[in-house]
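What follows is a short report on a single structure.
The complex is shown incomplete by one protein chain, all other protein chains being positioned as in the whole.
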């Protein structure tokens, strides 16, 4: 049991733990369902899942309001679900079916639900960073007190937009929480072999963005840290960065075996599974095993139904490929 | 008299001071001549001069070998001269005349002299950073022990390539000396209003590049600091960054009055003139005023002749506009 | 109508729209100081620093932040200073801005403007003189405009600011200081409508942006020699006024496209190919493009001049087409 989890339980915050747990179970179930559907040939395209990283999405987004915004990555299902994106629309989108949030035009890598403040996954590493800072600047101009959470991986901190975006956010004191979801690996290459210096938090500080590190596999700790940082962000103190160390349980995509990892690494990553840890701690606090199992079953059923619905949905009308490009000149696009 | 200058003089290093002085006088004379030629309508295009910043170019480059390389900026005359680029070719190039190093195709913003290891000024802020790290990587692959000095302004540290290039150089332990020539202003906007956090040196450290700050208007101090850092770089300890605070004496281009600066700022910048400071210190050490004046006169004469020669040189053959593009397909380029 | 410079015309257009709509704002390097060319003079003073934002030299973020700000409902005017620096922000422009509406199935409406002064101007050399507008005609998801007169620059900028599409505005640096009438109230000028600069029956001459004045001079010279040039200024490249060009070529039978850009794979190729496709080769007597050779822009004035598409070159090409 971590300090944070204990503190939460003591503080009568077991409802919070239950919320975290439910959310993480739903993310896990969504992605396991998607992996199965992909393996069955029902989901096309590359599928990047965040299994093993659910605590970050859940812990951060539980601290966000519906009118807050997030930007995400190629590995964005968890962020989207945690921000409240509709499951049916997400699952249909992954399947490329009508009824998908993006009408089948985006797929997993471009999942978005603007009604939930989810401004989009992104096929470009670090692509969401400038968008997030601009969204925050725009919100302020509009007089809104909403904030933006910007998720990116450890690989993204080696791309230029990381520097530019953080400097910019600090300069204009924008309400952005940057979340570096550090799973220690970018595609097939270990982070330590591509990242010099002390890492994301130090880089942020050097750019004028106060940073905090957290165990990204401890949901309660992420929740608490994100909550603290978001108080500052919301109060107008400018941006903050949360550096969450976590674990990518499997390969880069759902079909990548990541065979280059040592057996110890795989075992170590399994042992750090954030859902097992959370459940173990909840059990120790007296939550009934049946209750946890029920949440899991419910989540799996929800996602199973979503998969069935997606599978049953029609394909998008081929003519729709010509739509949603732009208003001007649309009539002569062919 | 700075500590460094005194130490140099005491260490019998007055030859070094004379070399610094001569070089700085030549840079100053070159640029004053160019400004006059530009004002007379003889040099076309924008002209960015480094008057007030000569100590950085001189102090760094005096520590470089001929087979070392440099990359430079839009404000690159000083770097080029200090690295040993030919004066006649430079002046002709600024004039857009035949005999210019770049055949009149580059002009001030693209001045280069590969025979002197000067790989080019650059019209894009931070454009030289990736080139410098690659040059260092290439040199190592070839088994050379040459190093690369990479000059850029304070404005460049807000562009992505700064982060990418420093991380890269640190990761591969490349022999690069990064030189941030911090004149406190980028075009018409003050650095403090565009740069968050503690600045270039802190950013470098966070990227794994050890950094040192120096008074960029103290030639001997720059020389000493660059020398120290280059020992490490040459020894294979990886990249270093030198943060040199300096002063841009005039506007962004030779025709920009920089009218937004306060009178105090202008006066303060004048008072920090690196050439006056160096000469005052040399005088105090017993160098004869006549000797200094002779160096100046010689430098001015050299540049005056270069200007005359450039003015007398023919324009490049218009047909040469079709040349130097690429080998393949050149015959059908028209 | 007052006569103003092109740069002032765009300033008036911007100010008018910023007064009309508080969601409109501008960001870019030195914008709060009036911009590199004075296009933003007085904007800081009137609208404050939240709406006249001088940014760091961070092109990726200038572009990408503009997009983010559009996604939450503001209407940013993104200033790129010189077109060539847009190349530092191409992921944000081509992968993000141009595609987000499509990728999200229409959820995103990136209503934004990107201003990119382009072209040869006073020996600025290869990295400050490019004209790559053809690239963006080929890129789905964006509107591409390239005006040549103060009135058109103003009207198109108003249209761009009011449009829900991302609109790329290529402003001709070489014509910043050309003068023309601009109405007190600037109406939006619809995209995709060419301007007939001069009527004639012998040859259709298609141009846009900085080349318009040279084409006008050429057309006048040709008129003196008894040759009627139907001169069309496209004003926007996507959408572009296919119908107007087609009607003209159907009449004259001859199409000459002159461009301040490399000929190879330039927009002139699209105009030529499209006309031949639409009319059929049988209805076209001659087709020719004039533009730069496939070389970067050089620095020295005589080298720059060697590349330029001059009135003389246009006259020569037109005469060869009509008499030849």
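Letters A, B and C mark the chains in the order given here, with residues in each chain numbered from 1 onward.
Note that in this section a contact is a pair of C-beta atoms (placed from the backbone, for glycine too) under 8 Å apart; a residue touches a chain by one contact, two chains touch by 3 or more.
Quantities reported herein were computed from a predicted structural model and do not represent experimental measurements.
Asker: Name every displayed chain that the left-out chain is in contact with.
Answerer: Those shown chains that the absent chain touches are A, B, C.
Asker: Taking the full complex into account, find the residue in B:81, B:112, B:180 or B:249 that is in contact with the omitted chain.
Answerer: Of the candidates B:81, B:112, B:180 or B:249, B:112 is in touch with the missing chain.
Asker: Pick from C:165, C:202, C:270 or C:304: which residue touches the chain that isn't shown?
Answerer: Hidden-chain contact among the options goes to C:270.
Asker: Just to verify: which one of A:115, A:189 or A:237 makes contact with the chain not shown?
Answerer: For the chain that is not drawn, the touching residue is A:189.
Asker: Suppose we count only contacts with the excluded chain; which residues of chain A make the list?
Answerer: So the residues of chain A touching the missing chain come out as 44-46, 96-97, 100, 102, 104-107, 109-110, 122-126, 155-156, 158-160, 186-189, 193-195, 260, 315-316, 318-322, 325, 329, 333-334.
Asker: List the residues of chain B that touch the chain left out of this view.
Answerer: Where chain B meets the chain not shown: residues 69, 71, 100-106, 110, 112-114, 119-120, 122-124, 127, 129-142, 144, 148, 160-161, 164-165, 167-168, 171-172, 323-329, 332-333.
Asker: Could you pull out which residues of chain C are in touch with the chain that's been left out?
Answerer: Looking at chain C, the ones touching the missing chain are residues 84-85, 87-88, 90-91, 94-95, 98-99, 102-103, 125-127, 132, 134-135, 137-141, 238, 261-262, 264-270, 272-274, 276-277, 280-282, 284-289, 293-296, 298.
One rule holds for everything that comes next: only the chains that are shown with their structure count from here on.
Asker: For the pairs B-C and A-C, output the one whose chains share more C-beta pairs in contact.
Answerer: A-C
Asker: From chain B, which chain is the farthest off, judged by mean CA positions?
Answerer: Most distant chain from chain B: A.
Asker: So the centre of each chain is just the mean of its C-alpha atoms; given that, what is the distance between chain A and chain B in Å?
Answerer: Result: the chain centres lie 45 Å from each other.
Asker: Where the CA atoms of chain B average out and where those of chain C average out, how many Å apart are those spots?
Answerer: Chain B and chain C have C-alpha centres separated by 36 Å.
Asker: Taking each chain's centre as its mean C-alpha position, how far apart are chain A and chain C in Å?
Answerer: Taking the mean C-alpha position of each chain, the two centres sit 40 Å apart.
Asker: Name the residues of chain C that each touch 2 or more other chains.
Answerer: Only 55-56, 58, 60 qualify.
Asker: Which chain B residues reach two or more other chains?
Answerer: 158-160, 193-195
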